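One structure is given below, encoded as structure tokens.
For this depiction, one protein chain was excluded, whereas all remaining protein chains were kept in their positions.
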Amino acid sequence: MLGGVSDLIELRDRMRAFTDERDWAKFHDPKSLVLALVGEVGELAELFQWLPADQAVERVGTDPLRRRVGEELADVLAYLVRLADVLDIDLAEVARAKLADSALRFPAHDVRGEAPEKG
Amino acid sequence: MLGGVSDLIELRDRMRAFTDERDWAKFHDPKSLVLALVGEVGELAELFQWLPADQAVERVGTDPLRRRVGEELADVLAYLVRLADVLDIDLAEVARAKLADSALRFPAHDVRGEAPEKG
Amino acid sequence: MLGGVSDLIELRDRMRAFTDERDWAKFHDPKSLVLALVGEVGELAELFQWLPADQAVERVGTDPLRRRVGEELADVLAYLVRLADVLDIDLAEVARAKLADSALRFPAHDVRGEAPEKG
Partner (left out) sequence: MLGGVSDLIELRDRMRAFTDERDWAKFHDPKSLVLALVGEVGELAELFQWLPADQAVERVGTDPLRRRVGEELADVLAYLVRLADVLDIDLAEVARAKLADSALRFPAHDVRGEAPEKG
């Protein structure tokens, strides 16, 4: 990051301090952190599961649902940042590299308006 | 970010441009994005599932596994950032708020060295 | 199963034999199996993520998508059955008990037509 402090690095450092202050690093092996990430993604999914697809943005636009979704998004990010940290992977760097790679793999003129096939 | 640059905002803006250039915004309702996030978390889990828990950090320390884990971490972050964007939620802000809240809920002297109960 | 045959027990036994023939039991600790289950759920999610919510049943009604969804449902079930087996939990029994419990927790006349709150 030119001329500033990365908020992902700031969050990584805060998570690291939070973990060390509680002596929780011993629980943070990668497989355990992936399971914790899955747990938070599951809580996020539960907030959306019964919402009509075309009303989800509106429903999440007001509290208390907006606050709860924000908390779950935060929890997912926190464990993702923590997992990258224990693996010594620069999350911002890999995110930029992957986005550049995706731009090459999905040329706008080829895929315009079409959902990319998965699996 | 006081006096800094947000790489989460940069990533949000890049994802937004990437999506608009491909006319993919129409696919990005929240429930679809949560499913896409789940798909990427699943790919991340598959890279770790059969690794011995105590060797995961070492195994992911070298390519090709290191590169592939980085790509999956990037994909999870990309969809998380995109989901927050369509919900107009500031990911960095909710992450800071949640971490402050967790510090209050889990006082270091109370939980030191003990895994927090879930569910 | 009163007077019946359990296909969950049949599947458990087939999975057990499949695993033993390949000497894969050593990989099947519970956390690894939960990660494998997550991986398969992620593949299932990827098949649905970009489908319009109101067209999903129709789109999955024909091959090749129908076949692929069937395969992912099968993979999720296989790991779920395998996880229950290594934990020595009778999946059919806990499923019946949980459904009976849910019937008490959600009386039809109280919740009729309303999505149950989660989290």
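A, B and C label the chains in the order they appear, each numbered from 1.
Criterion: a residue touches a chain if its C-beta (ideal position, glycine included) is under 8 Å from a C-beta of that chain, and two chains touch if they have at least 3 such contacts.
These numbers were taken from a predicted model, which means no experiment stands behind them.
Trainee: Could you please point out the chain C residues that touch the chain left off the display?
Mentor: The missing chain touches chain C at positions 1, 3-8, 11, 14-15, 18, 21-24, 26-27, 29-32, 34, 37-39, 41, 44-45, 48-49, 51, 53-54, 56-57, 60-61, 66, 69-71, 73-78, 80, 83-84, 86-89, 91-92, 94-99, 101-103, 106, 108, 111-113, 115, 118.
Trainee: Please give every residue of chain B in contact with the chain that is not shown.
Mentor: Answer for chain B: residues 31-32, 34-35, 38, 43, 46-47, 49-50, 53-54, 68, 115-116, 118-119 touch the chain left out.
Trainee: Can you list, in ascending order, the chain A residues touching the missing chain?
Mentor: 27, 31-32, 35-36, 38-43, 45-46, 48-50, 53
Simple rule for what comes next: only the chains that are shown with their structure count from here on.
Trainee: Could you please state the distance in Å, as a whole number, between where the Cα atoms of chain A are centred and where those of chain B are centred?
Mentor: 2
Trainee: In chain C, which residues are in touch with two or more of the other chains?
Mentor: Where chain C meets two or more other chains at a single residue, that happens at 31-32, 35, 38, 43, 46, 49-50, 53.
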